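Note that this complex is displayed minus one protein chain, with the remaining chains in position.
Showing chain A:
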Amino acid sequence: MTDIARRPAGELEAAVLAALWAAHTPLTPPQVQQSLGGTLARTTVATILARLYDKGTVVRSRAGRAYAYTPAVEDEAALAARRMHSELEKGDDRSGVLARFVSRLSPDDEQVLRLLLSQPQPTPKGASPDTSHESGSPSRQGAPEPRRQQ
């Protein structure tokens, strides 16, 4: 990931909220910082969390000396009722204006996709063969960099 530190404030807030949602437990500012790849200053993360807390987007609880943050969710019952409601009002005559990140996969697609993702890293012009231990390991960022610099 390119350095996140130079992003506009809104994008930083988005990244922090995404990290909180992705975690299954409340996160302290250092943990948030770490989950964002460690490129943001800890004070920046703390400031963003405080701002989100002020807006009511996240809630916090004491965790030792620091606060641990978790996304604010309304109570489950209200949520369930709401979901039911919106599902009812939403017919299936969707127009598809919403550009979705990924569309539905057919079983064949799924197979092809798994195959593609499990392909070993192509070694660009004798660069270091960064092979095998593959998809899902978040430690491989920047591995294909050599190719981009050509």
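As a working rule, contacts are C-beta pairs under 8 Å (C-beta built on N, C-alpha and C of every residue); 3 or more make two chains touch, one makes a residue touch a chain; residues count from 1.
Please note the rule applied: contacts and distances are computed from a predicted model.
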Listed names "ABC transporter ATP-binding protein", "Molybdopterin oxidoreductase", "M56 family metallopeptidase" or "Alpha-ketoacid dehydrogenase subunit beta", matching UniProt entry of the absent chain: "M56 family metallopeptidase"
Residue among A:17, A:46 or A:68 touching the omitted chain: A:17
Absent chain, residues of chain A that touch it: 1-2, 4, 8-19, 21-22, 24, 35-37, 52, 55-58, 71-74, 79, 82-83, 86-87, 89-90, 92-106, 108-110, 112-114, 116-117, 119, 121-122, 124, 135-136, 138, 140-145, 147-148
